[in-house]
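As you look at this complex, bear in mind that one protein chain is not there, while each of the others sits in place.
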Amino acid sequence: MLDIKPISKASGILALFAICTTGLVALTHIQTKDKIASEKERAIVRTISQIVPPDLYNNQIAQDCLMVENHQGTQSRIFRARLNENNTALIIETIAPNGYNGRIELLVALAKDHQILGVRTTAHNETPGLGDKIEVTKSNWIEHFAGLYVTAENSKKWAVRKDGGTFDGFTGATITPRAVIKAIKETTLWAAEQESLFSAKSNCGA
Amino acid sequence: MTPLQDISWQGIWKNNPALVQMLGLCPLLAVTNTVINGLGLGIATLFVLLGSNITVSVVRNWIPNEIRIPVFVMVIASLVTIVQLLMNAYTYQLYQTLGIFIPLIVTNCAIIGRAEAFASKNSVGLAAYDGLMMGLGFLLVLVVLGAVRELLGSGTLFAGAELLVGDNAKTLTWVVFQPDENFLVAILPPGAFIIMGLLIALKNKYDKRIEHIVVGEQEKTKIERARVTLES
Amino acid sequence: MTILIYSLLALGIIALIFGAILGYANIKFKVESDPLVDQIDEILPQTQCGQCGYPGCKPYAEAIANGDDINKCPPGGDATIQKLADMMGVEAKPLAGTEGDDVQEPVKTVAYIREDECIGCTKCIQACPVDAIVGAAKHMHTVIEDECTGCDLCVEPCPVDCIDMLPVQPKPDTWRWQLQAIPVKQIN
Amino acid sequence: MSFRVASSPHGHIQRKTSNVMLAVALACLPGIATQVWYFGFGVLIQLVLAISAAMLAEAICIRQRERNALLTLKDNSALLTGLLLGLSLPPLAPWWIAIIGSVFAIVLVKQVYGGLGQNLFNPAMAGYVVLLVSFPLSMTLWLPPLQLVEYQLTFTDTIMLIFTGYSETGYSLAQLRVDLDGFTMATPLDTVKTALTNQQTYSEILTGKVFSDGYGIAWFPVNLAYLVGGLWLVQQKIISWRIPTAFLVTLFTLSFITHIISPDGSASAMLHVFSGASMFGAFFILTDPVSASTTAKGKIIFGILAAVLVYLIRNWGGYPDAVAFAVLLANMCVPLIDYYTKPRTYGHVSG
Partner (left out) sequence: MESLVEKIKSGYMWDFPGGVFPPERKKMSLRDPIQQLPLPSRFYVTVKQHIGEKAKISVAVGDKVLKGQALTQVQGPMQLPVHAPTSGIVESITDHPIPHPSGLNDQTIIITADGNDEWCLKQPTINYLTLSKVEIVDKLKALGVAGLGGAAFPTYVKHSNSQPVEVLIINGVECEPYITSDDALMQAYAAEIVSGIEIFTHLLKPEVVVIAIENNKPKAIQAMEQACAGKTQFIVRAIPTKYPAGGEKQLIQVVTGKEVPSGGIPADIRVVTQNIGTAYAAYKAIVHGEPLIERVVTLTGEQFKKPGNRWVRIGTPVEFLLKQGEYQQSKTPRIIMGGPMMGFTLHNAQTPIGKISNCILAPSETELPPATNEQACIRCGFCADACPASLLPQQLYWHSKAKEYEKAQSYKLFDCIECGACAYVCPSEIPLVQYYRVAKSNIRLQQAEHEKAEKAKERFNARNERLEREKQERLEKHKQAAEARKAAMSQDPSAQDKVAAALARAKAKKQTDAPSPETKANPKQSAAAAIARAKAKKAKAQAQAQAETNISQNEPNVENTKLDANTQNLEPTEKTNDAPANSAADKAKAAIARAKAKKAAKMKQDEQASIASSKHDRQQEKQQETSHLTNNQDDKEARIKAAIAKAKAKRKQLGEDK
């Protein structure tokens, strides 16, 4: 007959350990939950603060978030900046789908009058050394867009110089800047058409 | 050599978890493109290793042999999760860079290896010390590898120190040189393999040299011959 | 909070079940003998010479399986160490007691009894681990060449020192090709 | 009387490794000549740089390993590695590019693995890939063929550009290129890829100045020259016909099929086969015996695999040409290919 004692012992000890260790994790989780949430929020705020001047808003910008379908038919997050309940700026997550190596994720900040406050690349797969100059840490190229407007009139000029536009590419790559410029242009034009981006009720956020 | 000295020697040099045992290569190679990243992961691993060695050593006499591996895994996994949560909470940005490699510490064989090979056979004090030394050995390799890669690939050292110790550490970043083009392969994954290989080669060469010196001094142990049969 | 309790419970139950399975498997699939020892024993040259510090090859095999050094077998030489290293997954070391560079292939020897000096004391017979010496008390002894492993355990016990270890001479049948053949040979 | 004792066979064919290597180098001559014709003296300077760096690195390594350096250099393998690498470099790349590439190829790809015959990867291509991923900018800065350039570079210009980065008249390479808007990349393949990504059709692309001869100026004759050299090697039985044939046929078929299916969205088969490093790769790189498959069947599989990889990377990869990457990836599969394509030995039932 099978000796049941060692089996039950092994089983019991293992269960004890499972409960102890999981309990410990749970405890830590409870302890750090709030801190992590606030850190996440701060992270968003930090990025936004790079492209939106801090004197333009004093709301809980990370909370003031709208998930909406954009011109590309994808879901995109939009943060609203308000100063004393006055709408000041929109920070739009957008995507340049046709980079040299696929999607380039961008964050575009627009003032109320659709002036571009700033652009940042948040994720991309462009060739290191060539296409990665869209990162602000690698080159200041992306900062050139701050302060510009996109209008129906000048939208033709929103292209790299080689295509007859006003923007310089950077050495070694043409596709990447093209894609980024196109994405900024289209995002801005799309945002200009939208009415309710400021007024819609916040439906996402940290 | 005293036992403690021996443990230090084993952990940091002779039996270095990264260079000799080649354990935990996945996180090792993936995150070491800067010194700070290496340091961050190294510290995280060190804590987990220390914690798991202590825990395993404490409970070693109560655990039946057949469930020791699941127990070790649970201990390590929960420790890693705790470290991950703590990092997430207190060094958020570093956590963002090190990304998925923190949970991967779970699969770092160096940790379960030490639990199985050392902690489960030794007292708590020794196990803790071993965890510390092994962790240090791993951390050192991470830092050195990170330094070499960062220097070659970006021309800087300690870039991103603010991720680890706060914004006022930004000044720590040391731009060694600023060429037009960097040796990018160093910070790309293949570069990690190549430089790691070179580090190992360097260590082996150095070891050989040491051996030559040591052998000259030490007398080889003589084996006492056993008699297979009776002498009458 | 409840979700935490549930997850704790769930994990506990899973651990309970798996612990039981492991406990059962441990009893059910227990491996009695250690096949590793036999595999190691297979590699050792079976000279039974005891130069490793163990009385015979099998005891040394057991010792290796329990973590002893693999470089203690002089008759096996480099080849045996290499094979043991492969099998045990450790690094090959030079033979114990030698410098790293001077490892040579062991010379195969066979014991010869100078028979006119043998006094028939049977000491060598008792010393031989493989019963390769025949003879009776007060009668001269002879080594069965084919059975001799060259362990030289019989040399020491001989009170009249009449046993020599002589290298095995190559014959056309047993001769083997060497890589480092001497390019020019003197004749006559 | 003393007799020399030796092992059979006592006779020996008089074709040594050094001769084999030299023959391959000689077969490159037509290709080199055309490249010089179209791209200027820069090609030669790069060759000199790469070859001397490779041989020097080899000599130092061999000395470090305590072997006879002179004897090893005589096998001409370092020369060939330097030559093949030098040929793949942009003619006006800075001088240190060739040096770093050669040293990497010889030291880390060849000698670290154990020297001639032991390396897993093709040293020249591994060196090229390292350069490409490390210095993508310099490595992709090709000036258009001389025939399209308005500003003719003199020999001193070339040397100055390579060693100082500026021409005699003080122009940097980037500046020289800016004046020639439209022709940014060396290989027409990349031009095609860039344009296709930009939603241009293939027929539109072909109207460009670079494609006035249908294949991309300069690249068709260069490929043709390598084809000639390669065919001579095959005829001399120095390289096997299997790898180049399998490679070119596969590449042609793949691109032909896709071009039939989508004439506007893909480059033509002829462009694929006669552009970029196709011929150079097929006859001089893939056939490197050390890193290629050695069995008869294996060679075919190896060639096909490389072609498929080239095609995939050219169309969906992150870098303009793909031969170097494809070769390295195919190299990795060689042990496996060789293992599974062992020929049936005499007296053994197949299977």
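Order of writing sets the labels: A, B, C and D. Residues in every chain begin at 1.
We take it that contacts are C-beta pairs under 8 Å (C-beta built on N, C-alpha and C of every residue); 3 or more make two chains touch, one makes a residue touch a chain.
Since the model is a prediction, treat every value here as computed from it, not as a measurement.
Visitor: Pick from C:L11, C:C52, C:C121 or C:C154: which residue touches the chain that isn't shown?
Guide: C:C121
Visitor: With respect to the chain omitted from the figure, which of C:N26, C:Q39, C:T109 or C:T142 is a touching residue?
Guide: Per the contact definition at the top, the residue touching the missing chain is C:T142.
Visitor: Even though one chain is hidden, which residues of chain C still touch it in the full complex?
Guide: Touch with the absent chain occurs at residues 41, 44-48, 56-58, 79, 112-119, 121, 123, 125, 129-140, 142-147, 149, 159-160, 162, 166, 170-172, 174-179, 181, 184-185, 187-188.
Visitor: What residues on chain D make contact with the chain left out of this view?
Guide: 1-13, 15-17, 19-20, 71, 75, 77, 115-118, 240, 289-290, 292, 294-296, 338, 342-349
Simple rule for what comes next: only the chains that are shown with their structure count from here on.
Visitor: Which integer distance in Å separates the CA centroid of chain B from that of chain C?
Guide: 37
Visitor: Cα centroid separation between chain A and chain C, in whole Å?
Guide: 67
Visitor: Rounded to the nearest whole Å, what is the centre-to-centre distance of chain B and chain D, using the mean of the C-alpha atoms as each centre?
Guide: 40
Visitor: Multi-chain contacts only, two chains or more: what residues does chain D have there?
Guide: In chain D, the residues touching two or more other chains are 133-137.
Visitor: Quick check on chain B: which residues sit in contact with 2+ other chains?
Guide: Residues 64, 66-67, 70, 74, 181-182, 184, 188.
Visitor: Can you name the residues of chain A that touch chain B in the complex?
Guide: My answer: residues 6, 9-10, 13-14, 17-18, 21-22, 24-25, 28-29, 32, 35-36, 39-40, 42-43, 128-129.
Visitor: Contact residues on chain A for chain C in the complex?
Guide: 2-3, 6-15, 17-19, 22-23, 26, 30
Visitor: List the residues on chain A that touch chain D in their complex, please.
Guide: 98, 100-101, 125, 127-130, 162, 171-172, 174-175, 178
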